[in-house]
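Take this structure first; my questions come after.
As you look at this complex, bear in mind that one protein chain is not there, while each of the others sits in place.
In order of appearance the chains are A and B, and numbering begins at 1 in each one.
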Amino acid sequence: MSWEVVMGLEVHLQLATKSKIFSGAANQFGAEPNVQACAVDLGMPGMLPVLNSEAVRYAVMFGLAIDARLGTRSVFDRKNYFYPDLPKGYQVSQFFEPIVCEGEFEIPMEDGSLFPVRITRAHLEEDAGKSVHDAYTGQTGVDLNRAGTPLLEIVTEPDFRTAAQAVAYLKALHSLATYLGISDGNMAEGSMRCDINISLRPTGSDEFGTRTEIKNVNSFKFVEKAIAIETERQQDVLESGGTITQETRLYDADKNETRAMRSKEVANDYRYFPEPDLLPIIIDEEYIDAVRSALPELPRIKRARFISEYALSQYDAALLVDTPTLANYFETAATQSKAPKLTANWILGDLAGALNRDSLQIHQSPVSAESLAGLIVRIADDTLSSKLAKQVFEGLWQQEGTADAIIEARGLKQVTDTGALEAMVDQVIEDHPDQVTQYRAAEENKQKKLLGFFVGQVMKASKGQANPQLLNTLLVAKLRSS
Amino acid sequence: MDSTPAPRGHLANASALSVRDFIVAKLSSVRHGKNTTKSASSSFVLRNECINVGVFGQGESVVASPLSHHSVYPAMITIPADVLSMAQLARLRIDEDALDDVSERFGRTLQLVAELEKIDTEGVTPMSNPHDMNQRLRPDSVTESNQREALQQNAPAVADGFFLVPKVID
Partner (left out) sequence: MALESLTSASATELASALQAGETSALELTEACFDAIAAHNPTINAVITLCEESALAEAKAADLQLSAGTAGPLTGIPLLHKDIFCTRNVATTCASKMLTNFIPPYDATVVSRLQAAGTVMLGKTNMDEFAMGSSTETSVFGVTRNPWNLNCVPGGSSGGAAAAVAAGFAPLSTGTDTGGSIRQPASLCGITGLKPTYGRVSRLGIIAFASSLDQAGPMTRTVEDAALMLQAMSGVDAGDSTSADLEVPDFTAGLNQPIAGLKIGIPKEYFSHNLDPRVAEKIHEALNALVKEGAELVDIELPHTEQGIATYYIIAPAEASTNLSRYDGVRFGHRCDNPLNLTDLYERSRSEGFGEEVQRRILVGTYALSAGFYDAYFKKAQQVRRLISEDFQKAFERCDVIAGPAAPGTAFELGAKSDDPLAMYLEDIYTLSVNLAGLPGLSIPAGLIDGMPVGLQLIGRSFDETTLLRTGHRFQLCTDHHQAKPTLAGVNP
């Protein structure tokens, strides 16, 4: 039997506010345990929450960016359960009336198509603390620095059928959050965490199978792996006549397996009810308009503009708008080089390769957009062949100066002087009479192959600096004539 | 709402009684009902179904029919199993020899709310807070500094700045 995988994703996005969602404690990663947990975060007796305005603004920005319906009246609820990292015994979240309602998000796929994902809702809530399990014998240490970090939980409809779609969605979401500046998107530090709801059904069926929820999958790579391994597990269970238990499972990256979470074994009854310490959040048209007018150019708008303005392919455009920094890099370089397509190729090719090799981000690139433009200009005006250009790029990477300075210093200028080149061609023809005879006797389609020999010889003589197009023209003319 | 005959006798009469009389009537009805094992076990099953569904809201369909066709209250006679499941949710431990007593008082307290059944609340917006006010927003600035030492003075077990609890398994 063949199976169809059905998935919905829940992403917890940490919002990059200065302070916590309900307290004035700092919202920063990596501090000593509990030094950023104030009395409110610890749920001390008598303490009360006060809502951070930026958390609300960020949620509204996100809602506008995905064209969602906004909850002009939204309400916080308490989600009740006991856990050591949850100081009050309840999480303040939004259950009944979220701030962001239905929206849609178009995801650019590798084949250039757009995959629409329906967003069910996005709501504000507070993050929990962290437990440290290995440091103390028989005990768990609880660090509540993270408690109260603002989260936007973004929930999709069960629209995903492949891991590639899921990963593309997550990447697009990451990109959007970065554009909006609402999250640092640092997955290694848990700024973006993903839960996967996954079920299988026989291909062609339109009923949903029983799903499991895989918690806290925290990198794009693990999302792919977790989906693959859980699909395999569910398929094995179903094909051996078993049934899937609706449960929460944890992905173990070390063992590449999913396993049922012990702490979630007892079905929870969260007893949601409106949080009486907070009042409804009312956002009016004026507020929404102000937030909208301050929105940056969104990835999908920028992508469309890159395609029309710079004649880029859907795929190249999607890659270039991934982060605002990369998009700005491209625009600066493309504007200065006046060769956008070539610029895109260089950024997505040699530059991306070099950055990847040295594990650098675009903002850490030793080659600035201006420097790269200098190189592109010299390719476009035929000063450099692509081969020479690679050498110049190496020079730029080593920060030896501008492209022109490197060309000068390394003597990498292409020979475009017809006279000089003609002399070299004549010399090669004279030195290789047998090959010339052979060439001239050959059929036209074979001649092309044999031409390569002469090109190689002239390139050798010119130390690789002969302009390939010019050389070709000259060689063909000379070999044909005499 | 009012179609289940037998166990509703007390409640139907109660509408004409004062609160005090009503409560007295309740006390005797519950004391009497406590040993009615049959109705007790059925309420236990119903309740357990609701709880096992887990996420709030999804469970509603399970209870929706008894709620809409008759009253939920007649099935409300409490037995120790209900009390135990609430205690488990609330992380309270009830000693076995106190269970009957706790259950009875728990049940008596719950019977009080049968009063509400009489009120027609169709279309009434629930009221969470006395005032029609909106949430105030706080400027996003860091106003708290590290108070760990002072705040952990009251903590029963700490080490290296961590609060300690018995080993947790995820």
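Heads up, the rule we're going with is that a residue touches a chain if its C-beta (ideal position, glycine included) is under 8 Å from a C-beta of that chain, and two chains touch if they have at least 3 such contacts.
Model, not experiment: these values are computed from the prediction.
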item: Shown chains touched by the chain that is not drawn here; value: A, B
item: Residues belonging to chain A that touch the chain removed from view; value: 39, 42-51, 78, 80, 82, 84, 87-90, 142, 269, 271-273, 276-279
item: Missing-chain contacts mapped onto chain B; value: 18-20, 23, 26-27, 47, 50-51, 53-57, 59-60, 62-63, 67, 72-73, 82-83, 86-87, 89-94, 102, 105-106, 108-110, 112-116, 118-119, 121, 124-131, 133, 135-136, 138, 147, 150-157, 163, 165-168
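One rule holds for everything that comes next: only the chains that are shown with their structure count from here on.
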item: Centroid spacing, where centroids are CA-atom means, of chain A and chain B in whole angstrom; value: 46
item: Complex contact set, residues of chain A against chain B; value: 17-19, 23-26, 32-39, 42, 44, 50-56, 75, 82, 84, 95, 131-133, 135-136, 138-144, 250, 261-263, 266-272, 274, 276, 278-282
item: List of chain B residues in touch with chain A within their complex; value: 50-57, 59, 88-89, 91, 128-129, 131, 133-144, 146-148, 151-152, 157, 159-170
